[in-house]
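Structure, as structure tokens:
What you see is the complex with one protein chain gone and the rest in place.
Just so it is clear, A, B and C label the chains in written order, and each chain counts residues from 1 on its own.
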Amino acid sequence: MKALRYYGARDIRHEDMDDPKLESERDAIIQMTGCSICGSDLHIYHGHGFSEDIGFCVGHEAVGEVVEVGRAVTRLKAGDKVMMPAAVGCGACRSCLAGVVNSCEFNAGSCYGLSAKLQGVQSQAFRVPAADTNAILIPEGISEDQALMMTDALATAWFGARNADIKPGSSVAVIGLGPIGLMAVDSAFVMGAHVVYAIDPIAERRALAAQSGAIALSPEEALERVREDTHGKKLDCVVEAVGHDATVDLALRLIARRGTVSVIGVQQSRRYAFPLERAFAAGLTFRIGTCSVPEEWPALIPLVQSGRLKPERYISHHLPLSEGAEAYALFDSREAGALKMVLKA
Amino acid sequence: MKALRYYGARDIRHEDMDDPKLESERDAIIQMTGCSICGSDLHIYHGHGFSEDIGFCVGHEAVGEVVEVGRAVTRLKAGDKVMMPAAVGCGACRSCLAGVVNSCEFNAGSCYGLSAKLQGVQSQAFRVPAADTNAILIPEGISEDQALMMTDALATAWFGARNADIKPGSSVAVIGLGPIGLMAVDSAFVMGAHVVYAIDPIAERRALAAQSGAIALSPEEALERVREDTHGKKLDCVVEAVGHDATVDLALRLIARRGTVSVIGVQQSRRYAFPLERAFAAGLTFRIGTCSVPEEWPALIPLVQSGRLKPERYISHHLPLSEGAEAYALFDSREAGALKMVLKA
Amino acid sequence: MKALRYYGARDIRHEDMDDPKLESERDAIIQMTGCSICGSDLHIYHGHGFSEDIGFCVGHEAVGEVVEVGRAVTRLKAGDKVMMPAAVGCGACRSCLAGVVNSCEFNAGSCYGLSAKLQGVQSQAFRVPAADTNAILIPEGISEDQALMMTDALATAWFGARNADIKPGSSVAVIGLGPIGLMAVDSAFVMGAHVVYAIDPIAERRALAAQSGAIALSPEEALERVREDTHGKKLDCVVEAVGHDATVDLALRLIARRGTVSVIGVQQSRRYAFPLERAFAAGLTFRIGTCSVPEEWPALIPLVQSGRLKPERYISHHLPLSEGAEAYALFDSREAGALKMVLKA
Partner (left out) sequence: MKALRYYGARDIRHEDMDDPKLESERDAIIQMTGCSICGSDLHIYHGHGFSEDIGFCVGHEAVGEVVEVGRAVTRLKAGDKVMMPAAVGCGACRSCLAGVVNSCEFNAGSCYGLSAKLQGVQSQAFRVPAADTNAILIPEGISEDQALMMTDALATAWFGARNADIKPGSSVAVIGLGPIGLMAVDSAFVMGAHVVYAIDPIAERRALAAQSGAIALSPEEALERVREDTHGKKLDCVVEAVGHDATVDLALRLIARRGTVSVIGVQQSRRYAFPLERAFAAGLTFRIGTCSVPEEWPALIPLVQSGRLKPERYISHHLPLSEGAEAYALFDSREAGALKMVLKA
């Protein structure tokens, strides 16, 4: 079969690869019908890999059709249309049984497409371990594109907004308007924000946020404008969706007394200069981390079904898997309106 | 001065009355610039008075201008434009200090216009006790009509929705589409409901709820339709905004396992036949009561300022105070699109 | 094998019964090492059966050892020491996957020992359906007696206290001091109650609650004493653990404004005369229902391991299974200090 394989910085190739096989009675093999590129895939693309392996298949966002299941799989059968949470759990520990797969006791933080250990999903077919836990039937009324967004990006955006303690009446900022940031803006409104400041250097992305009802600002103008609008009180909730020290800094400057900063941008900083003295004087909550995708679904499924959230708005391109390398380059360039890139089998 | 005075069932008269006077150093006198008729005023109008007094002034929803303050009043001065929460507290006990005036330790449940003890506000002027607590400057960006809706009706609607545990993604029903029920529909959407069923026998009121995005149903069709739409699971949250046994019954039939029923309609039933066995099997939360208006304001003020809530939509008539009797009769008839009746000085 | 079988009111017999067999690949067969009698078993004992079946095996509280597992069972193997939640779920629906087995979409309310459909556990051996979900390894540091209490009674007591919104500093009453009520008293203290009134007509049971630090009262003296102690404010939280209209009434009389009543006693009343008018004036939350046992375990396991909760205190008798009929009669009599009756294989 064909797969997108990693060979080093900016070197993703569409190549042959061995077909996936069941490795346990609890596994399933899925034929990919759609997959997509995540911001964190770009970390790998830039050569900051999570492993030293060469040639592993990348990607962790996919939907597809079940083609084969192990004999201990009870909830799925060949032909089922499924979506796969990006976070993979063992399915048997107490965390997994409670739906918190990203705290899996045996497997915490496991994900497709980070190394050869668990191959990625940007391929014609792939293996899902503990399939009863890690693949879910696409609910009725959810399109394949919507389901694809729910496997990771929308769940992360929603989690990021929840982590910022957004309540009805809150004032909010979202820093970084990639697909996740844009969906965090929409999430904030669904949670009852009365105002959302959407901050990004790229005008095109700001325009999308403005269409959602946000006040769109460049990073340069954000602090001054927020101070003015709020008579110096600043904002109840800030979501950081970039992953740089400078944007974490901006988040900590935009927050009001007793406010909450939620960091969902992938962080690689080991010694960020945190202003403890200022934070102590203001009193704040700083939350950081990644979501357990299936935990977010009970709220997200009806919101997508009913059209209150329309994650498919942020898909900018549908391309064949064979053009995966081009898709990576385009997404990385942030040009041509590139947002979520979907690759079809 | 002129005031609307109660003389018995369906007998409200626009008549002369003594001017209000300061009775304590903490009081203020307010010149009414707008007042409105509440559903609970209709209970008095129907002769189910809360007192035996004759000739007392009715009404508890008003905005106005400060004309005089006692010397212990520190937060207000003559000329200030203020809104008065319908619930009145002593301003000095622990509950009042925490903003929960309807649990005032000395004064619990106190309200304007229920007896001669504390005259109503449907008059050219009225006295506000403990004015530092019981009158608040109208925030910038809030119109007088909006402020009037916030003194009671919108706060009650919002509280009723909160009490139903509405969360992003919830499914909701609101039973009873008077002004409070209609605003409970809007509140439910702001809190993130993915669907709201709005139930009332009057088609005109259902049409307004439908404009807000609700699925509008008559009481007769509600249960069947909800069962069908939800494959028998029924709804997460139900708000009862009527005050009859039959509508409480309907609420308890519409609720899903582990759901929450919130009752805000004024209740006079002393022995409602509660289906404990069924409730025990399903597991549910049943909340009932009235709100402490100022507790709801921190969320409501920015939501009204930003236009996410538009309570003024439900004002159907503006009439002079002198036509108060006609306004009561019209509101009571539920005809001619009568919803919130505003009386101007 | 031997089992306790139901033949009508007050007619439980220790008799032969067919050995249990796997009915699905997901089942397990458990050899009982300890089982116990629940207050709700007494409803059956009194002839208010949940089914018309004759001769079915009763009981839903047990611990034991795995003797056989179906080939789709992945988390258990022969020899494992396990405890079984009283509530049984399908293990595959969204509710079960989230740990909420008593809201199982296919199986809601399912339980051992209510009919011949799913035989009880008061027998030498029994079948557990969907064993990966419905049987859990006894955690280290938990004795067999403690584990037995956790399968239902302690979880229900804890849930009842949680449902009463007990917070640090709350004032609490528990009505009914059977094993569940007594453990609700202990739970309330662990949750931070500053005072717990423990109410029961039986002096012996009151003495046990007093040993836990509660103020023990008879039902007759409770209301007057609480009014006096609280200067008329009454209590923040009341747990009803009996299941009669009179005790629900008492709960609604003991509650303060804005308080929460939690009903966990098994209810069979279809038309309880609920005082809506009074409840509306006070503002209250009324919660009722049964727990999903495994949901309570993440908190309970460490509290029992560390000795903060000692549920084994309320086991009054250990008897052989062969004396099951006598154990039922003794528990029903409430005499001789009878509380939790444990039957050993």
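One rule holds for everything that comes next: a contact is a pair of C-beta atoms (placed from the backbone, for glycine too) under 8 Å apart; a residue touches a chain by one contact, two chains touch by 3 or more.
Please read these numbers as outputs of a predicted model, since none were measured by experiment.
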{"item": "Touch with the omitted chain, as defined above, among C:Pro302, C:Pro320 or C:Gly337", "value": "C:Pro302"}
{"item": "Candidates A:Ala207, A:Ala281 or A:Ala336 - the one touching the absent chain", "value": "A:Ala281"}
{"item": "Residue of B:Thr133, B:Gln146 or B:Thr285 touching the missing chain in the full complex", "value": "B:Thr133"}
{"item": "Residue numbers in chain A that touch the chain omitted from display", "value": "102-103, 108-109, 245, 248, 257-258, 263, 266-290"}
{"item": "Contacts of chain B with the absent chain, listed as residue ranges", "value": "25-26, 71-72, 74-75, 92, 94, 97-99, 132-133, 294, 298"}
{"item": "Residues in chain C touching the chain absent from view", "value": "167-169, 171, 190-192, 194-195, 298-303, 305-306, 308"}
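In the analysis below, only the chains that are shown with their structure count from here on.
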{"item": "Pair of chains joined by the greatest number of C-beta pairs in contact", "value": "B-C"}
{"item": "Mean-CA-position distance for chain C and chain B (Å)", "value": "41"}
{"item": "Distance from chain B to chain A - Cα centre to Cα centre, in angstrom", "value": "42"}
{"item": "Set of chain A residues in contact with two or more other chains", "value": "298"}
